[in-house]
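Each chain you see keeps its place in the complex, though not every chain is here.
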Amino acid sequence: MAIFGLIEYEQASPEVRAIYDDIMATRKVDWVGNFWKAIAHDPATLKRTWESIKQVMAPGAIDAVTKEMIYVAVSVTSQCEYCIASHTASARNKGLTDAQLKELMAVVGMASETNKLVKGYQVEMDERFKTP
Amino acid sequence: MAIFGLIEYEQASPEVRAIYDDIMATRKVDWVGNFWKAIAHDPATLKRTWESIKQVMAPGAIDAVTKEMIYVAVSVTSQCEYCIASHTASARNKGLTDAQLKELMAVVGMASETNKLVKGYQVEMDERFKTP
Amino acid sequence: MAIFGLIEYEQASPEVRAIYDDIMATRKVDWVGNFWKAIAHDPATLKRTWESIKQVMAPGAIDAVTKEMIYVAVSVTSQCEYCIASHTASARNKGLTDAQLKELMAVVGMASETNKLVKGYQVEMDERFKTP
């Protein structure tokens, strides 16, 4: 269980409830994930994190599904099981296909392999990759 | 410098040269990066890695630019500077815009933050995120 | 279950028992955690690790609670659930307040985010941060 437990909607302060409402409205769902219920014990962190996520994950130059794929890629690389499961679910809800999910994993796997080969072989930067 | 040095095209064995040729032809460029020149000291690894990368990074259900973004996301998360620089360059060559690159970094940063909050707060998996 | 199982006090050799005794005496508790019972299968590692931990975690220029906070920060960053849970418990036993625990997590999260932005943007070191 989460360290401080989970704050359900019914128990939440008006401040926390307003953020839960915004999460549900923005995502067009009628529930809030355990992550938010866990960090709600620190309303300042809840508010800051939600507002940042809302801003960063909104479609912009990159569409929403691609942003979820990037989120999953980071979460797999840093080995966060909850984050992998929740953002894989989000990505699929937003339209990620099974074929795309499989290709995503293949790319993450290959990138992890070459990341290590680069370090192990002590490869120096090509001049052309240096920013001017 | 790379641990065994770099094998330039002129010095390369026919086996290695054939792979360099395929890399350049596939990518439509006239040069090969230091990564390939470094691992060319192990032709089996060079061949296997190139063929895997070629298969995995080819456009499929996910387009080529998005695959490069995923590659960069993994490389930033695992802190491989060479990989970040080389795949950021690749992504831009394939059409990644500055606006997209900035949004990519913002997503990677936020995902890294929430990955840690999840672990720190010891958040348990929502039932709905469990695969059946 | 731990790979070799857990060595309970009753089963322990005199050598292992002496270390368990020292752990309990140092910490003023009447139990030993699973970590110690698991590595007790390698008495040399048990002894070396306990003596190192005892030396390093003793209050010195940094007080005991702050040392536990640092321990938790490392454990969250390297995603070790057992270590997070056990050292969060230790920290609280030593006086860490809920408010401090929440701020700790907020700092760990933000540091993780900016760590990635630094790498992603390929930020070069300021001259003033270089050690002379």
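Read from first to last, the chains carry the letters A, B and C; within each, the first residue is number 1.
Everything that follows uses one rule, which is that contacts are C-beta pairs under 8 Å (C-beta built on N, C-alpha and C of every residue); 3 or more make two chains touch, one makes a residue touch a chain.
It should be emphasised that the depicted structure is a prediction, and the values quoted were computed from it without experimental measurement.
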For the entire assembly in this structure file, with 3 copies shown, the number of copies is 6
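Everything below uses one rule, namely that only the chains that are shown with their structure count from here on.
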What chain lies closest to the overall centre, CA atoms only?
-> A
Taking each chain's mean CA coordinate, chain A and chain C are separated, in whole Å, by 27
What is the distance, in whole Å, between the centres of chain A and chain B, each centre taken as the mean of its C-alpha atoms?
-> 20
Mark out which residues of chain B touch at least two other chains, giving numbers and ranges.
-> 76-77, 81, 85, 104, 108-110, 112-115, 117, 119-122
Of all residues in chain A, those that touch chain C in their complex | 3-4, 39, 41-42, 44-45, 49, 74, 78-80, 131
In the complex, the residues of chain B that touch chain C are 72, 76-77, 79, 81, 84-85, 88, 104-105, 108-110, 112-117, 119-122
What residues on chain B touch chain A, complex-wise?
-> 1-4, 31, 33-35, 38-39, 45, 49, 52-53, 56-57, 60-62, 66-67, 69-71, 73-78, 80-83, 85-87, 89, 97, 99-100, 102-104, 106-115, 117-126, 128-131
